[in-house]
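Omission of a single protein chain aside, the complex is shown with its protein chains in their original locations.
In order of appearance the chains are A, B and C, and numbering begins at 1 in each one.
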Amino acid sequence: MIRFSICGAASYACGELLRLMVNHPETEVAYLADTFAAGRKIYEEHPALMGFYDQEILPLNEETLEQIVKDSDVVFTAVDAGTVCAIAEKVLAGGKKFIDFGADIRFRDAKTWEKWYGLQHPNHEMTKEAVYCIPEIQRDLAKGKSLIANPGCYPTASTLGLFPVLKENMVVENTIIIDAKSGFTGAGRRPAPNKLISEASNNFCAYSLGGGHRHTPEIEQNIAYITGKDLMQPETWQYINFQPHLTPQVRGIEVTIYATLNQEVTNEELYNLYQKYYQDEYFVHVFPASKPVQTKWTAGTNLCCITPTYDARTKRLVVSSVIDNIGKGAAGQAIQNMNLIFGLDETTGLKIAPMYP
Amino acid sequence: MIRFSICGAASYACGELLRLMVNHPETEVAYLADTFAAGRKIYEEHPALMGFYDQEILPLNEETLEQIVKDSDVVFTAVDAGTVCAIAEKVLAGGKKFIDFGADIRFRDAKTWEKWYGLQHPNHEMTKEAVYCIPEIQRDLAKGKSLIANPGCYPTASTLGLFPVLKENMVVENTIIIDAKSGFTGAGRRPAPNKLISEASNNFCAYSLGGGHRHTPEIEQNIAYITGKDLMQPETWQYINFQPHLTPQVRGIEVTIYATLNQEVTNEELYNLYQKYYQDEYFVHVFPASKPVQTKWTAGTNLCCITPTYDARTKRLVVSSVIDNIGKGAAGQAIQNMNLIFGLDETTGLKIAPMYP
Amino acid sequence: MIRFSICGAASYACGELLRLMVNHPETEVAYLADTFAAGRKIYEEHPALMGFYDQEILPLNEETLEQIVKDSDVVFTAVDAGTVCAIAEKVLAGGKKFIDFGADIRFRDAKTWEKWYGLQHPNHEMTKEAVYCIPEIQRDLAKGKSLIANPGCYPTASTLGLFPVLKENMVVENTIIIDAKSGFTGAGRRPAPNKLISEASNNFCAYSLGGGHRHTPEIEQNIAYITGKDLMQPETWQYINFQPHLTPQVRGIEVTIYATLNQEVTNEELYNLYQKYYQDEYFVHVFPASKPVQTKWTAGTNLCCITPTYDARTKRLVVSSVIDNIGKGAAGQAIQNMNLIFGLDETTGLKIAPMYP
Partner (left out) sequence: MIRFSICGAASYACGELLRLMVNHPETEVAYLADTFAAGRKIYEEHPALMGFYDQEILPLNEETLEQIVKDSDVVFTAVDAGTVCAIAEKVLAGGKKFIDFGADIRFRDAKTWEKWYGLQHPNHEMTKEAVYCIPEIQRDLAKGKSLIANPGCYPTASTLGLFPVLKENMVVENTIIIDAKSGFTGAGRRPAPNKLISEASNNFCAYSLGGGHRHTPEIEQNIAYITGKDLMQPETWQYINFQPHLTPQVRGIEVTIYATLNQEVTNEELYNLYQKYYQDEYFVHVFPASKPVQTKWTAGTNLCCITPTYDARTKRLVVSSVIDNIGKGAAGQAIQNMNLIFGLDETTGLKIAPMYP
């Protein structure tokens, strides 16, 4: 049995991690910790976990962390930006595995992180060792490794939607525009008026309008990785437009990706190309142009569904890619990565069908 | 008093027209007709109109149409594609005014309509006389006219979002991409499984993926109009990507417009430019980049709210524009057009604040 | 013109009051005040009021209150329990009219308020002078008066649903059970996790389970009033079960009222009885048993829709009554009461059709 602990257990993403772990046959929980909810039972934070877990949430300090490292095989973290490395250092020093939900160790080049997150990075060396891993793109990098940067939600949907055409060098540089829509679990649990059902329902809006969302450079780094650019030289990467929106729903991300192609293709050729890349992937389903994907086809799972199309009038690729933002976009992919680094079948505990309707 | 009649009264758009007319001090209803709901009381189709209207819905035939034309000053139509001109001919012959909610007379060049709607147009001459009118763009064309093509919902939000930068010649040709999201009233009242609350709620998806939505050429015609192209020569127009989506809400359209600009601007300059064009318009509100607009700011009204921004990294304009699809996108604009052609203040009956939350 | 001011302008109910006042031809705003939002523009609190009001929100203190009383004809308050009388005293001393949205002056007997609200009442004499007024039940009491307790949302829907059978002495004592459901605007704007769209949508629950909601004694007082009991002797009133729930929607209250009748009736007789009481009321619509009312038939309006039925097997009345909780349940009824005490037609500014769908 793999014993896991969570730092930041009160977040939606970690509630989902616990929910999914109920079905994982090879794991058991060691400790649950959280800065804010310490002292409460885990089911007081996540009432739907009543009957499945009854741990008390530990505070997150030197002492509890020592205990956590000692008694866990793997530690998951969902903590504030800038505070990850201090935890990771101890986990690695204890010889245990570490998977982070945040962005602290997602950029090979810590300076890119510093620029977009407005903080000084505490450990530039660690970012070079950390493995950023969307398994369908780069699973070989992660096998046997201990320090995993679990990808962001928008970057996961976007990168999987772009991978085949980027890999085949079909995309004209600097033409990529990604219009993204997310449910409100992506905005977290901290209450604010704009997230109240009264104001959020029957409402749709953009945010971070005109650029500036922190997932922009993460997607750009992924594009650079796939197209063979040097990840330590961000000045060589191409720029994209990444524009997020909030859709009045709980879960689900849809990204519509636009890019000019350097060759003419048919919808059928695109479908076949994407199938070539993904047909052996358990978690990626490709659909023909006549079947635009729906976020609900992924609800509660680690699935990504993609419909690639081509608009011959404008010579642009138009791809719709959907995931559950706290599934494949967070907890699901974290378990997939855990399975990967522990040598388990990647699908262990994740073969579940989406809740529909 | 202006006596109005409606052909197609059972549609959501015409339910909204009736709802708004309750507050219009200068109109009264003459007849309500509909092919499918004939014989029922109007409040059986639109239960919320109970107590406000108690007309019986007439069938739509030679005889009733004669009666309608005789007793009405203006006739609104929301009927099947291809069936508008036959009604319009009679209304005009009777010396009355005519406002159509559909696309039959929206294209100056009937061949463009034929190409996208897959039907033979019954009256090529009529499309040349009809006035397509978004009042904020082209009100002078409509004054005193009798034959009005009320614009589509997506084209209204898109065109108002593009008008200032197009008029100022700031947009690089063939770079416009419009990512649109609509609530389900835009999909009409005809029941289908994908519109059921069970399947539609908590769900988001694209439709007409990769091009093909019929509002595409309407927006292209509007761009051609603003940039001074010949509307009878569609081969001279630029192509756009127009990609619609369904968002799990009742009302509201948001369009995010991307376009490469031929000059660098600041967000503040853009805001000032849009204000210059719209500050005297009662129904258009412009917001600074820090305030992305929300669909709910327009619910139940004839308002259009716009936030224009510029992404200096990619040199692209990113505009978010929102309307109520059955308000400014249909019934509200139809009343605004009616006010215009009858010489009333355009805002008559339309000075209502959005229902929020 | 009636000049009105609001204390507590940042609440949902007062946002709705301002929204409705846009259409009121006989009023104009004097001042808007709020303890928490002072210094902000009103459209920063209620973004949908952009373009309709641009007042700065005043703090609520001695000085501003003096100014408000001086320059207003009527003052509306939506403030914390226990703080109403201090404001009311000044308004009345200034010879102006006063309408309160809260419960401070709703109980003739201040001790009943003290028992349920757990506070000491600051002015027992004032509650005896104040007029609690659902116009359809007791409009004559309010004509020409200056101190109005605007009824609560649940009590309005419940009392209108019970009025005819109570007035006709058809209800067996102590058999009334009211199962109520409210949208989330009823829970206010203060953010809390359970009101977030992520947790509230697709969810339904009871609250204050098993008794204890503060609207219980208000409904009991209304029953006592209609059945001719002494409002100063609450020990003579009958008890009811009032059980509220939260339904995943923005606006709308539905109450299902159960009561044993002391005589057998048919659905048709009940319909006719309710029509007898309400047919001349502009804001109350009665429907036959085959047409259960829907909350959306009242959205954004001052309407109350009622379907009364009888279950012959159990000899119980079953009534469904719906309102918009911030319309007839708050702002709409407040305007109706304002019209009443100023001698205007009660429907002034309120003849609007519900937003449907």
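The rule is simple: contacts are C-beta pairs under 8 Å (C-beta built on N, C-alpha and C of every residue); 3 or more make two chains touch, one makes a residue touch a chain.
These numbers come from a predicted model, not from an experiment.
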item: Sole contact to the chain not displayed, among C:Ser11, C:Thr112, C:Gln243 or C:Thr301; value: C:Gln243
item: Listed residues C:Arg189, C:Arg251 or C:His285, member touching the removed chain; value: C:Arg251
item: Residue of A:Asn150, A:Ser201 or A:Gln243 touching the missing chain in the full complex; value: A:Ser201
item: Touching the absent chain when the full complex is considered, from A:Gly15, A:Gly102, A:Pro135 or A:Pro308; value: A:Gly15
item: Hidden-chain contact residue, picked from the options C:Thr27, C:Thr127, C:Ser201 or C:Asn302; value: C:Ser201
item: Residue, one of A:Thr27, A:Asn150 or A:Thr185, that touches the chain absent here; value: A:Thr185
item: Contact set of chain A toward the excluded chain (per top definition); value: 12, 15, 18-19, 22-23, 46-52, 185, 201-202, 250-251, 282, 285, 294, 296-297, 299-300, 303, 305, 351-357
item: On chain C, residues whose C-beta touches the chain left out of the figure; value: 174, 177, 179, 181, 183, 196, 198-199, 201-207, 209-211, 239-241, 243, 245, 247-252, 254, 256, 258, 267, 289, 292-296, 299, 307, 309-314, 316, 318, 320, 322, 356-357
item: Residues belonging to chain B that touch the chain removed from view; value: 12, 183-185, 189, 191-193, 195-198, 200-202, 248-250
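Just so we're on the same page, only the chains that are shown with their structure count from here on.
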item: Chain separated most widely from chain C, comparing mean CA positions; value: A
item: Inter-chain centre distance, chain B versus chain C - centres from mean C-alpha coordinates, in Å; value: 37
item: Cα-centroid distance, chain A relative to chain B, in whole angstrom; value: 39
item: For chain C, residues that touch 2 or more chains besides their own; value: 12, 185, 201-202, 250
